[in-house]
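For this view, one protein chain was removed and the others were kept in their places.
Moving on to subunit A:
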Amino acid sequence: MKAPDHALVLAYLTDVERAAAPLDPARRGELLADLREHIEVSLADADTRDEAAVRAVLAQLGEPAAIAAAALAEAPAVPPAPEPDRFRTRLTILVLACVGPATLIGGPLALVLAAGAGLYLLSTSPRWTPRQKLKGGALTLALPLLLLLAGLAGAGRLGPTELLLLLGLNILLPLLGARLLWRKASTTRPLPAGV
């Protein structure tokens, strides 16, 4: 699906892209792909690529603004999508980051409560993609849970160094996970305002 790399075509598609900026990125991509394909196929059907033919195809496609307006009219549901709650996002990250330390202070009960709350907040948040949730969740929760299992299994066999290391990691990894979520939350915007 290579676009005809004619300067006119590129300029036209850029105009459509700009006019369709408020559109959901996936929809916009689909629209541009459809138009690109239309131009490509039309020129192939006409068996020519001279400038007059390109101009004719573009003229028939119509004004970029009209096409963008039609696309927006078909997809009005995107702009009203609520901006994910910033407070909630921060709370989610905070709770997840605290799972490790909470375990040290409050023991297994605190761990289960904090991990449960964190998991719930994370899994129901619209802020992250499933993949990001999986990564962030795994980073923050893996070690505290491992520690819990070790505790249940009886960690008597662990030497003091290993225990110290585990406890250190128990704080470090959740913090890393929280940092990852924090970064993703601040770099990826659900409503790209000018992408």
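Assume a contact is a pair of C-beta atoms (placed from the backbone, for glycine too) under 8 Å apart; a residue touches a chain by one contact, two chains touch by 3 or more; residues count from 1.
In the analysis below, contacts and distances are computed from a predicted model.
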UniProt lists the protein of the undisplayed chain, choosing from "ATP synthase subunit a", "Glutamyl-tRNA(Gln) amidotransferase subunit A", "PadR family transcriptional regulator" or "Fe(3+) dicitrate ABC transporter permease subunit FecD", as "PadR family transcriptional regulator"
In the whole complex, of A:Val54, A:Ile67 or A:Leu121, the residue touching the missing chain would be A:Ile67
Missing-chain contact, candidates A:Ala11, A:Ala44 or A:Leu109, resolves to A:Ala44
It is residues of subunit A that touch the chain not shown, namely 1-2, 16, 27, 30-31, 34-35, 37-38, 40-42, 44-45, 60-64, 66-67, 69-71, 73-75
